[in-house]
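Heads up, one of the protein chains got dropped from this complex, but the rest are sitting where they should.
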Amino acid sequence: MSAVAPAPLPPPSGVISLLTDFGVSDPFVGVMTGVILSCFPGARVVDLGHGIRPQAIAEGAFWLERCYRWFPRGTVHVAVVDPGVGSERRALAAAIDGHYFVLPDNGLLGPALLAAPGARVLALDVAQLGLPEPSFTFHGRDVFAPVAGGLASGARSFDSLGVPAVALPSALPRAARTPDGVRGEVICSDHYGNLISNVDGPLARSSGATHVHVGGQRVPWRRTYADAAPGELLGLVNAFGVIEIALRDGSAERHLGLTRGAPVELIAPAPAPAR
Amino acid sequence: MSAVAPAPLPPPSGVISLLTDFGVSDPFVGVMTGVILSCFPGARVVDLGHGIRPQAIAEGAFWLERCYRWFPRGTVHVAVVDPGVGSERRALAAAIDGHYFVLPDNGLLGPALLAAPGARVLALDVAQLGLPEPSFTFHGRDVFAPVAGGLASGARSFDSLGVPAVALPSALPRAARTPDGVRGEVICSDHYGNLISNVDGPLARSSGATHVHVGGQRVPWRRTYADAAPGELLGLVNAFGVIEIALRDGSAERHLGLTRGAPVELIAPAPAPAR
Partner (left out) sequence: MSAVAPAPLPPPSGVISLLTDFGVSDPFVGVMTGVILSCFPGARVVDLGHGIRPQAIAEGAFWLERCYRWFPRGTVHVAVVDPGVGSERRALAAAIDGHYFVLPDNGLLGPALLAAPGARVLALDVAQLGLPEPSFTFHGRDVFAPVAGGLASGARSFDSLGVPAVALPSALPRAARTPDGVRGEVICSDHYGNLISNVDGPLARSSGATHVHVGGQRVPWRRTYADAAPGELLGLVNAFGVIEIALRDGSAERHLGLTRGAPVELIAPAPAPAR
């Protein structure tokens, strides 16, 4: 039993966000949206994003945890990065920090979400939900979409969805202090080739570092892209609150030849020698 | 004259789905959506998908036929894969199985849609629709979007759109029985590199086969991805009801070096020799 009382459930906002690794070349997202509108005609469905790399659960966990707060309170966030679809993996619904989440139980909830005060997690009781028999390969359409639609419309209450459960640990690795400072890793790159790490701003600042060490380079820590000269590498705390490595007007990913998993370090300056 | 009476027309749901080969790098889809909202401010426009390969009518026909049913009854589905735009090719509106379709007459309706009981097809009488003079190259914006908006809002009745017509045959090839079992072909690949065929589940099961023959390989038929070991090829009946060839946690397309048109066969097991 948690020391914190469960937070009251927010009224649904009618907004449903979708975050998947489906890409945008196939009609998978469109079909999920069709299903949502079939059970909740007034739904406002937002594509949070479908460019999570196939099966990259950590990347999905990162973006879900960093993005949900920009939506209206009471939004239902559906996240589907689901290599275990059709196996025994469980499906979850969660109510955390004024938002709802519907997703497979495979580590897609980030560590901050799991640790949020008053967080509630249910294991979906799929057989009891009155859904048509789901396919073995597309629970985004057959389970998560109708559950999200029912939750967002108010036709299904959160508590009716399943039984209290403990989610699997997050797939998102955490940055950590080291004797020298702080060490994290690249979680993903974005469309511009910026390398995005799991080192958050307060932790980074606590190191006292003025540079970011990545790919064998020592990169100056700046405020924004325009503070670097064209073609210059820089580190910054990005708009999602974590250390990012960028190349002004270019691609840091291509320039450094790095990808996810590459270490990112902030090393404290050596103390001034005693006089 | 059909032996089946035309089905009653469903009331429009207010939902419009868009399926095109426009891709998502240009503002073509956004402009179509702007036109729809200009003539029907309450429209709920869903991107069913824009990743049909350029000019791949068969691929568009496949997805349209496999996806429409996941939308609310009374949805207007706009499909634009239209290499003949600006030529003499006709434009169609159809009412089939409780849904509306607006599209060029070039084979984009699949064989099951064309054969559905009570299906109604009209050739659009574009000159009589009161539209501004269409461009020669973008009827998605100039013809199909305003017709769909008018139909979805109720401002235009289905019967007012044109005159009864017979659509051109479907561009989607059909799988067929062979002396040995069933033979179809790869219609497209998806974002994960799964190869999607035109062999539907009941036909495949009727062969009695336990494996799928594709690209010179004999691939075991499984229930879902998680039933195969990582790196292993498998066949399955996917969530759209057809045989798909996948590589667990990888790309079957890249692994097999196959593309659309590649044969997919299910071969009946040889009968046990007589004793």
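We call the chains A and B, going by the order they appear; numbering starts again at 1 in every chain.
Keep this in mind: a residue touches a chain if its C-beta (ideal position, glycine included) is under 8 Å from a C-beta of that chain, and two chains touch if they have at least 3 such contacts.
Just so you know, these numbers come straight off a predicted model, no measurement behind them.
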Which residue, B:84, B:173, B:193 or B:250, contacts the hidden chain when the whole complex is considered? B:84
Residue numbers in subunit A that touch the chain omitted from display: 13-15, 17, 19, 24, 44, 46-51, 63, 67, 70-72, 75, 190-192, 223-227, 236, 238-239, 249
If the hidden chain were put back, which residues of subunit B would touch it? 22-31, 33-35, 37-38, 41, 45, 54-55, 83-87, 135-138, 141-142
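Just so we're on the same page, only the chains that are shown with their structure count from here on.
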From the mean C-alpha coordinate of subunit A to that of subunit B, what's the distance rounded to whole Å? 32
